[in-house]
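Got a structure here, written out as C-alpha cells. Questions coming.
A protein chain is absent from this complex, but the other protein chains hold their places.
Order as written gives the chain letters A, B and C; numbering starts at 1 within each chain.
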Amino acid sequence: MSGFDAGGSQLDASWFLLLAAILFILGTIGVLIRRNPLMILICIELMLNAANLTLVAFSRQLQNSEGQLFALMSMTVAAAEAVVGLAILVDIFRHRDAEDIDDLSELKG
Amino acid sequence: MNDLYNNAIGHWVIVTIAITALLFVVLTATAYTVWFERVALGRIQRRPGPNRVGPYGLLQLAADGIKLAFKESFVPATTDRILYVLAPCIAVGAAFLAWAVIPIGLWDNPKVTYWIADVNIGVLLVFAFSSLNVYAIVIGGYASNNKYSLLGGLRAAAQLISYEVALGLSLVPTFMIVGSLRLRDIVDYTVTWGPYHGPIPLILLTPIGFIIYIIAAVAETNRAPFDLPEAEQELIGGFLTEYSGLKFVMYYLAEYVNMITVSALATLLFFGGWYLWFVPPFLAFLIKVVLLLFLYIWLRGTFPRLRYDMLMRLGWKVLLPLGIVNVIVTGIILLAVQG
Amino acid sequence: MAIAIFFIAAAMAVAGGIGVISFRQPIRSVLSLVVVMIALSILFLLLSAQFIFVAQVIVYAGAVMVLFLFVIALLGPAKEMARGRLRFQTWLSALFVLALFGLVWAMLQGVQYRQPEKTDLNTFGTVQWIAVYLFTNYLYPFELTSILLLVAAIGAIYLSRKEGDDR
Partner (left out) sequence: MAGDENGVNDDKPEHPTPLRGPDEGLPPKPEGKRPGVAADIGALATGLKTTLREFFSPVVTTMYPEEKTPRSERYRGRHYLRRYENGLERCIGCELCAAACPVGCILVIAAENTDENRVSPGERYAKTYEINMLRCIFCGYCEDACPVQAIVLGPEYELSDTSREKFIYTKEKLLEPLPPDVEARLKAAPPHPTASSGTSPPAGK
C-alpha cells in the first residue's frame, strides 16, 4: 500500500476507508432497526456521508479530481433527497401519526 | 520573529498568544459595541444613552455583565436540559470561530500581521462557521419547550437559510473581480485605471453587491428590522424567552460578535480593509468597522420590523433575483473589459 | 500531528454515528449527525479537499441538517415506540451488518492502490482547481445536478402545499 504525505506523517487512505466503512455500517444498522421514518432518513444521510468520505479519500490517494467532484454531486443529490423526503414525511405526518414505518405499509391515503 | 515562527513549539506559542489577544480584542470590542449601540440609539431618540456607570457610561457593560453573571443560573423544569445548555455554547463558539480567518491589519515595517490564519478559502470559512449559528437558535428554541421559543427558532431557521443564499450571492461579483477567496487578496486588490494605480474599495465596482450584502447580513445576524426570531412584541423574545443570566449573556455576546464579524467582513470585502490614506492600518480598520456598525444601529433606529411574509418575499423575490442579475452583469462587464 | 487529528476526528465521527442510531429523540440523532459531519469535514481538510470541507459544513451541516431540525421541531418531540414486532429483528440486522462489515474489512486488507497521478499538490482540492474541472470536463453532470435540485425544489413545494390550496 502506498501512503501519502499528510502533514509530515504517513496516513494511509485505508484508515479513511475503514472509518467510512464503520460509519456506513452504523447507518445501515440504523436503517434496519429504527422505526421512525424520519430516523431512517437521518441514517441514510449518515450512509451518504460515509460514501462521501470514501470518495474524497480515494481522490486524495489517487490525486484525481473525480472523487471530489463526485462527492460534490452526491452532496447535491443528498440535499435534493432530504428536501423531497422531508416534504413527503411532513405530508404523511399531517394525515396520520406515523411513528412506525410499518404503519405506512398500505397505499391508501 | 521568523525563526520563532518556523520553530514547531514557537509556532504554537505564537498562535496561542494571537488567539488570546484576538479573543481579548473581540470581547472588548463587543462590550463597547453594546455601549456604542445604546448611545447611538439614544441619540437617535434624543436621549443621552447610558451615562451613569463610569465616564460617559463606559462601564455600563461591566455593571450589566456583573448583574447578569450573579443571577441564578437555572434550567426551567420541562426543558431538554442538555440541549438547553448546549445551545448558547454553540452560539458563542460559532460566533468566535469566524475570527480565526479575519485579518485585521498589516504593518509594513516592521512586518506584523494581525490575523491567526490566512487561508485561501477565507470567506467561505467565515460563511461555514456562521452557518452553524442557526443551530444555536433552533436548538435553543426547541429545547426551551415553549411555544414562543419554538416559533422563534423555526422563524430563525427559515430566515437564516433564506438569507444565506442572498448573502453568498452578493459576494460572488467580488470574487469574480478579484479572482480569489483569500481575504488578504481581496483587500490587496489593486487596479490600474489610466493614471491611477493602487488599492480600491470594491464597493465602487459592486455597489449592488454591497447593498444586498448589508441587507442579508442584517437578516443573518437577526438584527432589527429583521429581528423576527426574537421579536419582543409578538414572540416575547422568541428563542430567548426562557434564557436568563449567563446563558442569556452568551446569546447576547454571540449576536454582537456576529454583528462585528459581518461588519469586519464588509470592511474587508467592500471598503479596502485596513487601507485608508495615511491612517495606521489597525485604526483604519477600526474606523470602517465602527462606521458600518453605526449603519447597523441606524437601520435599527429607523425601520420597523418586517412582517414575516414580507421578510420571505424580500429574500426570495427581491434579493435573490437581484443577486443573480448582479452576478450575470458583472460577468458580462468583466468579459468586456478583460476581452 | 495529522494522525492525532485523524484519530480525534474519527473518534468524534464514530461516537456521533453511534449516537445517531441509539438516541431515542430524533433531535439528538440529528445533532449527533451534525457532529459526524463536522468530524468528516475535518477529515476532508486532512485529505486536502478544502472546497469539499467548506461545502460539507455550509451545505450539509448548515442547510440540510437544519432542514431536518426544522421538520423535527415542527412535528414535535415524537419518540418512537419500542414495539417489538420481530423481537430478534435488531440482533438479526446487527448480525447481517457485522457480516457486511467483515466483508468490507477483508476487502480492505487486500486493497492495492493505483499509482497516483501526478498533480500539483499545492492546488489540489482548492476552489479554483475544483471549479476548473466542474466547469470544463464535468459541466454536463453539473448542469444535471442543478436541474435535479430545481426539480426537487418544485416537488417539495408541491408536496408541502396545503390541501385544496390550488393557487
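Operating definition for what follows: contacts are C-beta pairs under 8 Å (C-beta built on N, C-alpha and C of every residue); 3 or more make two chains touch, one makes a residue touch a chain.
The structure displayed is predicted, hence computed values, not measured ones.
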Shown chains touched by the chain that is not drawn here: B
Residue of B:Ala40, B:Leu132 or B:Val327 touching the missing chain in the full complex: B:Ala40
Touch with the omitted chain, as defined above, among B:Thr16, B:Thr78, B:Thr190 or B:Thr302: B:Thr302
Where the missing chain touches subunit B, by residue: 40, 42-48, 298-299, 301-303
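Just so it is clear, only the chains that are shown with their structure count from here on.
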Touch-based graph of the chains, sorted into line, ring, star, complete or other: line
Between the pairs A-C and B-C, the one where more C-beta pairs touch: A-C
Greatest separation from subunit C - chain, by CA centre: B
Centroid distance [mean C-alpha coordinates] between subunit B and subunit A, Å: 32
Multi-partner residues of subunit C (each touching 2 or more other chains): 51, 63, 67, 72, 74
Subunit C to subunit B touching residues, read off their complex: 25, 27-28, 31, 34, 50-51, 53-54, 57-58, 61-63, 66-67, 69-70, 72-74, 126-127
Complex contact set, residues of subunit C against subunit A: 1-3, 5-6, 10, 13-14, 17-18, 20-21, 26, 29-30, 33, 36-37, 40, 43-44, 46-49, 51-52, 55-56, 59-60, 63-65, 67-68, 71-72, 74-75, 78, 80-81, 83, 85, 89-90, 93-94, 96-98, 100-101, 104-105, 108, 111-119, 121, 124-125, 129-130, 133-134, 137-138, 141-142, 145, 148-149, 151-153, 155-156, 159-160
Complex contacts: residues of subunit B adjacent to subunit C: 80, 83, 119-121, 124-125, 127-129, 131-132, 134-135, 138-139, 141-142, 150, 153-154, 157-158, 160-161, 164, 181
